[in-house]
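Mind looking over this structure? Questions follow.
Only one protein chain is missing from this complex, and each of the others stays in its spot.
The block that comes next holds subunit A.
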Amino acid sequence: MAHSKHTTKWLISGPPLLYLLIFFAIPSLIMAFAAFRFPGDYGGLMPLVSTSDAGASTWLINQNNWREFLTLENFLRFVEDKVYVELFIKSFWYAGLTTLVCLVMAYPLAWLIARSARKTRDLLVLLVILPFWSNFLIRVYAWMIILGPQSYFSSTLNKVLAVFGIEPVSLLFSQFAVIVGLVYVHLPFMVLPLYANLEKHDMTLLDAAQDLGANAWQRFWKVTWPLSLPGVWAGVALVFIPALGMFAIPDLLGGTNSMMVGNLIKQQFLDSRDWPFGSVLSIMLTLTVLLLAAIASWAGSRHKKKGKK
């Protein structure tokens, strides 16, 4: 009995573990190693092994000459010019703003869906998922049309602004367009975890709170909000992290000043063929996110302890 239980456990957790090992752990290690190497003359990495035409390979690197093959230079480049750190800060700001706007928009929507009648609820959830049925790039191109200077949206807005004597604004190719695109693409990832959480709330708790004299705001802030926190955190993680690494939206909707760190990483791998520096940037991004997560959970646990006292 115990044996079969053990087998079942491995059968269930084995494939995902194997998947993570092959497609996450090993590539991450390769990337971490690449960060210490030199770029090849024509892109890629400087080879450590030379292969003759006959197919025999010999190691070029040995304990005497390893300094010619491994370096900290790539990390130094990251800190020696402040443009990279500034770009990180800007990307975190973009991703943070996107997350906040998504949360503010998604919470009432998720609440509305969770409180609807069963039949409507399924339809509404379907509508939230519906955009996924068409390709992401097509939807971003649609935004290019909506935000373009000749669209009804832009021209109406500019007519309204003109009434107040404000200069016409250009919506496309701006930081505004980038944030709109980021929010649009990530909104469902905030709605769904929030809905999943809110749907499970016991409505009698709110009745009890009301009986005890709590007003609408107090019922939300003291009951619903704390109970929904796991959903909020899940949504925040699902929005913030992909938004941080996004490069297609700044490329398509952004102006001359909308680059994000994802564009910089893409530039290293595709345009400059500088894999080591691209790896450094990716590692720094991962470490920063993990650091933020650690700080958040530390702050959270401190808060909890205080609460218990």
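Worth a mention:
Just so we're on the same page, a residue touches a chain if its C-beta (ideal position, glycine included) is under 8 Å from a C-beta of that chain, and two chains touch if they have at least 3 such contacts; residues count from 1.
As a convention for this text, contacts and distances are computed from a predicted model.
For the chain that is left out, the UniProt protein name among "Glutamyl-tRNA(Gln) amidotransferase subunit A", "Rod shape-determining protein MreD", "Energy-coupling factor transporter transmembrane protein EcfT" or "Putrescine-binding periplasmic protein" is "Putrescine-binding periplasmic protein".
Although one chain is not drawn, the whole complex shows that of A:V191, A:A209 or A:M259 it is A:M259 that touches it. Only one of A:L72, A:V104, A:A142 or A:A293 touches the absent chain when the whole complex is considered: A:A293. Touching residues on subunit A toward the chain that is not drawn are 20, 23-24, 27-28, 31, 39-44, 77, 81, 83-84, 86-87, 90, 144, 148-150, 170, 172-173, 230, 233-234, 237-238, 240-242, 244-245, 251-252, 254-257, 259, 262-275, 277-278, 282, 285-286, 289-290, 292-293, 296-297, 300-301, 304.
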